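A single protein chain has been removed from this complex, and every other one stays in its place.
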Amino acid sequence: MKARLMQGNEACAEGAIAAGVRFFAGYPITPSTEIAETMARMLPLCGGKFLQMEDEIASMGAILGASLAGVKSMDATSGPGFSLKQELIGYGAVAEIPCVLVNVQRVGPSTGQPTAPSQGDVMQVRWGTHGDHPIIALSPWSVRETYDATVMAVNYSERFRTPVILLMDEIVGHLRERVELPDSVEIYPRRQPKKTRAEGYQPYEPDEDLVPNIADFGKGYHIHVTGLIHDETGFPVGSPEVTEKSIRRLHEKIARVGEEIIHTYEYCMEDAEYAVVAFGGTARTAYETVRRMREQGKKVGMLRLMTIWPFADAAIKRVAKKVKGIVVAELNYGQIVHEVRRAAEGRCEVALCGKYNMKAFEPEEIEEAVKAMMEGGANK
Amino acid sequence: MSEEIKRSYEKYFREHRLPHLWCPGCGNGIAMKAIVMAIEKHPELNKDNTVIISGIGCSSRASGYMDFDTLHTAHGRALPFATGIKLARPDLKVIVITGDGDCTAIGGNHFIHTCRRNHDLTVILFNNNIYGMTGGQTSPMTPKGKKATTTPYGAIAQPLDPSALAKAAGATFVGRSTAYHVQHLASVIEQGLNNHGFAFVEAIVQCPTSYGRKNKLGSPADMMKWMRDNAVMKAAWDKMSDEEKTGEKFPIGVFLDTRAEEYGDMYSKLIDRIGGKNQ
Partner (left out) sequence: MKGRIILKSERCKGCGICAAFCPKGVLAIDTLGKIEIIKGDECIACGQCELRCPDYAIFVEKEGA
């Protein structure tokens, strides 16, 4: 293990390669471009392929194609590009194609503020593509965790055969930190068919974990893949029963593992009377807020969400039972706060500390929000 | 009347999926037959090393009837998916089936750039001049003056010529034929399959239900007779004067068959050049 000075976006690219990603298609967009640039340099060195496509949609299509052909694939973008990719994220979800899509968030809507930090895409990540679908989204807070979360995202995408979103923000994407990277990482291998064609192999027959073992293209299985609702054979079926069963299984294959993929971290929560809930780059500031307030003898802690979706209902409930109030700090007009409020079920006060002016939080701003709540004045 | 007979090309169909969903007299079934006839003639192609990718629309339902690894993608996006598959598995033959709306409207940008990069793909565009699946709206390939539900007074813009576009954008093979000229169509596709680069084939097919009915073009057979009467083999077309190229006459045949370095091959060379290890 050698210490290196590295940027969050670079750590993302290196994590992807360590996790076995050998195909990247992308389109330049700030503040995610360094991921594509790093991939363009590194992938051919390890026999992988990088392709800058004609547009954002094409990039998403290309990674889905490469993944179907058995090569682990990734794409990275920011707000406007993320909007353009929405249809094909749904395609990946319903056709059950593993892939990782990185969204380094910037201020929106529309072209917005291209290089300024924001966390305004958390709800788009959940509901951006049309129709009911599951989604996994991870949001790292440091350069080293970006590396680990990228590996985790690749592994989850393979295990659950679903698109996984790495939800970064400009703060973490452009952050440079000293990191020590592991020599190797655990890799979830591509799932393989457990039956031959002669044994009646069906590409969308779910395994015990409700995930199908879809054969890679070019392995002689002659499978059909479509974005239409399909049965276990992979062919479209216009039946209410199959439609209901398919949509239910897509959700349950992820829901059934419950807390296992929901990563949250607590700081100074043992005796906390107030909690700050934060994620990504904002959690770095919130951590400093908590440190300062502890120095002042205030019983404040932090719950950091690394898994954004599925939402950490249990962790929020646990904290809500314990504290008098929760301040949700997020760089937007208020998005995750609604989820926190829902999960808290009225057990404690929940207030938003939102910011949407291109600037990252200052510790004092979050401190003020917590103090306002302590004084009973922040009941928004 | 159920005597068993099976043509050799039928082995490439998923028999349990037939009859297909296309309307009575639709030319798509003929174009799909021409594709499997061409595949059968190619000595190296088989069900295991050939994949069929399609977009969305009437044409793109073809993939579901063909017994290979098949991928029915999203509207306009067949070429990006195909690009990913080809780069991931250069050993696979990748055939794309698309339509005039799918390829030249919503997928137009992908078409230009996939030609430009010159990926080894064989693209067959089923041109029925209309959006059939959604009930007959105008496409970029609806001829001027022809009616559709969204051009009820006739199309006023000039249609797109994807053959000229493919040539200009860097495709290495460009050809055209029709559902009437089945064997010729199969032969053009076969030559496209033999071209190691971006091969584009336009298959003119009749849509009797939407395009034909809207424009009073008669029965499916009448629409095919129009193809017979107006298509001119390229050799003859080239000898025709501009005055003779009037009315609805159009050329068919191979318009371009050349060689240029293929993208995947160039990328493999790049990997070698920088000392990477090819996988």
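So that you can tell them apart, the chains are marked A and B in the order they are listed, and the count of residues begins at 1 in each.
Just so we're on the same page, contacts are C-beta pairs under 8 Å (C-beta built on N, C-alpha and C of every residue); 3 or more make two chains touch, one makes a residue touch a chain.
Just so it is clear, the structure is predicted and the values come from calculations on it, not from any experiment.
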{"item": "Which displayed chains the hidden chain touches across the whole complex", "value": "B"}
{"item": "Candidate in contact with the missing chain, chosen from B:Cys26, B:Ile56 or B:Ile271", "value": "B:Cys26"}
{"item": "Full-complex contact with the absent chain, from B:Phe13, B:Phe81 or B:Phe255", "value": "B:Phe13"}
{"item": "Residue in contact with the excluded chain [from B:Phe81, B:Phe111, B:Tyr131 or B:Tyr180]", "value": "B:Tyr180"}
{"item": "Contact set of subunit B toward the excluded chain (per top definition)", "value": "1-3, 5, 7, 10, 13, 18-20, 22-30, 33, 179-180, 182-183, 208, 219-222, 224-225"}
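Assume only the chains that are shown with their structure count from here on.
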{"item": "Inter-chain centre distance, subunit A versus subunit B - centres from mean C-alpha coordinates, in Å", "value": "38"}
{"item": "Residue ranges of subunit B touching subunit A (in the complex, touch as defined)", "value": "14, 17, 47-49, 51, 53, 63-64, 67-74, 77, 79-89, 91-92, 109-110, 112-113, 267, 270-271, 274-279"}
{"item": "Complex contacts: residues of subunit A adjacent to subunit B", "value": "22-23, 25, 44-49, 51, 53-55, 57-71, 73, 87-88, 91, 215, 217-228, 235-236"}
